[in-house]
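Please read the structure below before turning to the comments.
Complex shown without one protein chain; remaining protein chains in place.
Let's look at subunit A:
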Amino acid sequence: MATVQPHQVRAGRGVELGLLVLALAIAVAGYALVGLGIDGSVPADVIGYAAGLTGLAVALHLVLRWRAPYADPVILPVAVALNGVGLAMIYRIDIAYEAREKAAGFAERQLGWTAISVVLAALVLVLLRDHRTLRRYTYTAMIVALGLVVLPLVPGIGQSINGAQIWVRVGGVGMQPAEFAKIALAVFFAGYLVTHRDTLALAGPKVLGLQLPRPRDLGPILIVWGVSLAVLVLERDLGTSLLLFGLFVAMLYIATERLSWVVIGLLLFVGGALVAATAFPHVGARFDAWLHPFDQEIFDRFPGGSGQLVRGLFGLANGGLFGTGWGSGRPDLVPYAESDFIVASLGEELGLTGLLALLLCYTILTERGMRTAIGVRDGFGKLLAGGLAFVVAFQTFVVVGGVTRLIPLTGLTTPFLAYGGSSLVANWVIVALLLRISDEARRPAPVVRAVLTPEVGTPVASAARANGGGGTAGPTGGDQPTERIEGLS
């Protein structure tokens, strides 16, 4: 028996401001160094750029002071730093594209999306006072998520770009609804699993040390598996399919602690992917490009060749340990250097040292999400924070793993870094939700003082048990013991 005493939690808003200064310095220095590296002079509008970014970040910081004073102090600076580095790299690639007279202008649009995202994140923090409100919309979230996933298939608004049918274009504004579907799905899974996790965890036979679920409890996982396969087949999008399915399996695992779900999920996905690889040529091409990228035939093949992947690898190799420096590499030689392959671009100009720092930023972000999940006292919040943190980590893994040829390349965007409005907005909303939940998790519990009954007079018991973690906050009621000794009358 041990007693656990948490240290006094500091709100950490001052620490956040300090880290925010560092993060903004990184963003602005990146922008300035791009100018220095290409033209030999700092861009003229660097002051305005710095002022704009600082205004956005400080505004969000003030919203946190106002509405979520105990929110985690590390999440916001890390997100700002990643977004800033991404902006600088997109600006740098813009300049290179302009020099080659390719379509450019990504940086301004991304800056606009950043502003919209930060405003939306602030709105989420202001309007959503308690994350448990979202639990009321469990099944609404499911319908919204499924709707968003199938939206690109609707004729008229759905659009096929580069073979993948994942775009929706309404009135000139394109978006990838799957990016928002992952948030809605996380809300649905959290609400669904928090009520059903006991049946999923405890009922069912045990085979080879694995607690298998009952066949009828398999229903939901099979539905999600079917949806993710449908995404794979109909929209030809391996990445989103992997992301949605991975999210569900991870949240099942968090909810039930049963390894069998991970095993079942992995087997189902590997099986599905193998069938898809043999049955559909565009998936098979991805596997070929992954396994034999340096074959001349596969390198030259278009579409579905390994040219992009191999050029990205060459870029990474050119960067080496310390990189070529901002503006001194040739990241624009890789197709989609500003979105799908921004990791390769950053790896070229910042080197392994810089890329590892960025990956550590994602690690920190995920760790804070998981720590929030541990700290928050309600089951729904635990599952939601765990799921959202996982989805950021998993998306980064799928993208970076694809670019570095660890796994087959899939078309996902790197959170915060890559060009793309939908992705940026969705990830800032995730950050806002994590901040909201972490405020709940780190807020000191109301202290329950020792009850001093007058006739007893010896307050040995202090009712500070309400501080304990888990969904069962507070002392358990009822006059029954939770367990019964067998063989007693």
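Operating definition for what follows: a residue touches a chain if its C-beta (ideal position, glycine included) is under 8 Å from a C-beta of that chain, and two chains touch if they have at least 3 such contacts; residues count from 1.
To be clear about the criterion, contacts and distances are computed from a predicted model.
The subunit not displayed here is recorded in UniProt as "Phosphopeptide-binding protein", chosen from "Phosphopeptide-binding protein", "AAA family ATPase", "Stage V sporulation protein AC" or "ABC transporter permease". For the chain missing from the display, the contacting residue among A:Leu62, A:Val154 or A:Leu360 is A:Leu360, taking the whole complex into account. Residues 1-7, 12, 15, 18-19, 22-23, 25-26, 29-30, 33, 36-37, 40, 73-74, 77-78, 81, 85, 322-323, 325-326, 350-351, 353-354, 357-358, 360-361, 364, 367-368, 371, 447-448, 451-453, 455-465, 467-468, 475-485, 488 are the ones on subunit A that touch the missing chain.
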